[in-house]
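A single protein chain has been removed from this complex, and every other one stays in its place.
Moving on, here comes chain A:
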Amino acid sequence: MIKFDQVSKTYPGGHRALEKVSFELGNGELAFLTGHSGAGKSTLLKLISVMERPSAGHVFINGVDLNGVSNRQIPFVRRDIGIIFQNHRLLERYNVFDNVALPLVIEGMHHKHIAKRVHAALDKVGLLDKVRCQPSTLSGGEQQRVGIARAIVNSPPLLLADEPTGNLDPELSMEILKLFEDFNRHGTAVLIATHDLGLIARMKYRSLTLNHGRMSQDPLMEGGL
């Protein structure tokens, strides 16, 4: 699904965020991306969603080299990727329904299809009763779940999450992770960036560790060899 081939990213000013990172995430795989803050987790996710371009090396999604994607094509890449943020990034002006419907409106989907899909997505995250609420009236965990519903509403084959549990207590974090597991069981590839090591320890998924911009050894991969 995702393949990094000797990817380096140097920011203007000389900060080397990533150095020769190579890894591969299989179709339908769920993996954690860990590392201390500033290790390059966010940069790595930005390279996948084409918010940044690599300074060297290639990033492939489903075999397509993102270096070959023009700026005009970026929106169409992002429509295939569900992105979940630590601060959920909901639009306060709109209610929950409109927030979740956003990716579908952008695609120009018909009204009645939109309603069906939005309700299905909200049902999955257990917020069907909040469909007409404003985001600001919801709790942190609920807002995060609305963000997740928005990310999955157009059933993207790939989900990226950046510190999705950053602001939540362990119990809520676990709930959110259960959601990701659920999507993963339905075939969606999931990459979760987190520094919550306790959380990772409780789940037996592959974890990719970044250390000062370099990918540390991947225990699962080693086991496979």
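Criterion: contacts are C-beta pairs under 8 Å (C-beta built on N, C-alpha and C of every residue); 3 or more make two chains touch, one makes a residue touch a chain; residues count from 1.
The definition used in the following text is that contacts and distances are computed from a predicted model.
Chemist: If you had to name the missing chain as UniProt does, which of "ATP synthase subunit a", "Tripartite tricarboxylate transporter TctA", "Pyruvate dehydrogenase subunit beta" or "Cell division protein FtsX" would it be?
Modeler: So, among "ATP synthase subunit a", "Tripartite tricarboxylate transporter TctA", "Pyruvate dehydrogenase subunit beta" or "Cell division protein FtsX", the name matching the hidden chain's UniProt entry is "Cell division protein FtsX".
Chemist: I'm checking contacts with the chain that's been left out. Which of A:Asn154, A:Asn167 or A:Asn184 qualifies?
Modeler: A:Asn154
Chemist: Mind listing the chain A residues that contact the chain we can't see here?
Modeler: So the residues of chain A touching the unseen chain are 42, 45-46, 49, 51, 61-62, 64, 69, 72-73, 75-80, 83, 85, 89-91, 93, 102-103, 106-110, 113, 150, 154-155, 157, 160, 162.
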